[in-house]
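Let me begin by handing over the structure; questions about it come next.
With one protein chain withheld, the remaining protein chains of the complex are depicted in position.
Right after this comes chain A.
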Amino acid sequence: MTTMTMAKALNSGLRRAMENDDKVVLMGEDIGRLGGVFRITDGLQKDFGENKVIDTPLAESGIVGTAVGMALRGYRPVVEIQFDGFVYPAYDQIVSQVAKFRYRSGGRQAMPIVIRIPYGGGIGAVEHHSESPEAQFVHTAGLKVVSCSNPADAYWMVQQAIACDDPVVFLEPKRLYHSAKGDVDVDEPPAPLFASRVIRPGTTATVLAYGPSVSIAMGAASAGEADGLDLEVIDLRTLSPFDLEPVYESVRRTGRAVVVHEAHRTLGTGAEIAARITEDCFYSLEAPVLRVTGYDTPYPPSRVEETYLPDLDRVLDAVDRSLGW
């Protein structure tokens, strides 16, 4: 068991994946000598060489498009998009090519690409550096989308994503890179990649979160204890496919669900989860499924981002509303 930050966990996970499989190739802007703007790839170029940890030209469509060709040649490219807001220039390659290649080839061609995106807000960045585009990728058939919320998951999930024969959009909560520290058992894989997990059992209501919102949900659960609330918290971990069986099981017990995410509310992942819970748990529900989300505005100037982002109070308020139904 080793204690490490999420950044170090991702770095170690990438290193181990490269050691285990010489077809793994990292590509991205500044990932070589600099080690990436967040230092996630620190030291990897030095150890694996410029041909395996490739500093690319400054063009996101090119990063993803050339990764498609690499994959067709039998490699397993892991690309780093420097910031969430810069993924849009690569959107066509991701949606029209990466996601559809297997289908278009009649199931003949695998597309084992991992697209790592530092995502979400809370670091006081300027515009285009705090986006939460997950719903756009979840809505794209052919992609798989996951997000880690702690160092142990970060370490294992990135390796599992690389080993997956399907393309995986790997969302890394950037505000947790250096703030989230935790134990990583490098011998014991925690769970399958596409599985959600109950991380705090409870009886009052079910709070669902992923990535950066997990710590908010957990904070709300701790704070709620003082008011006699016993919240169950589920870390979804995977958004495409959703793993909602543990959620249904939970909601059938608690009768109440609150979904938390930073992304815009309308047609966000919370909307889909609410619909699914309604379809599958209708007779168990004591209240409508409620959402605590970012608002339907562009990500705001950083001086007001704390108002935009879901926080502990908004989560507890949603729980109160659910209980008041």
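In the analysis below, a residue touches a chain if its C-beta (ideal position, glycine included) is under 8 Å from a C-beta of that chain, and two chains touch if they have at least 3 such contacts; residues count from 1.
The criterion applied here is as follows: contacts and distances are computed from a predicted model.
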Protein name as given in UniProt for the chain not displayed, "Amidohydrolase-related domain-containing protein", "Transketolase", "Carbohydrate ABC transporter permease" or "Pyruvate dehydrogenase E1 component alpha subunit": "Pyruvate dehydrogenase E1 component alpha subunit"
Touch criterion as defined above, residue of A:44, A:164 or A:217 at the omitted chain: A:164
Among A:28, A:142 or A:255, the residue in touch with the chain that has been omitted: A:142
Candidate in contact with the missing chain, chosen from A:62, A:219 or A:300: A:62
Residues of chain A (touch criterion as defined above) contacting the omitted chain: 25, 51-52, 54, 56-57, 59, 61-62, 64-75, 77, 89, 92-93, 96-97, 100-110, 141-142, 144, 164-166, 194, 240-243
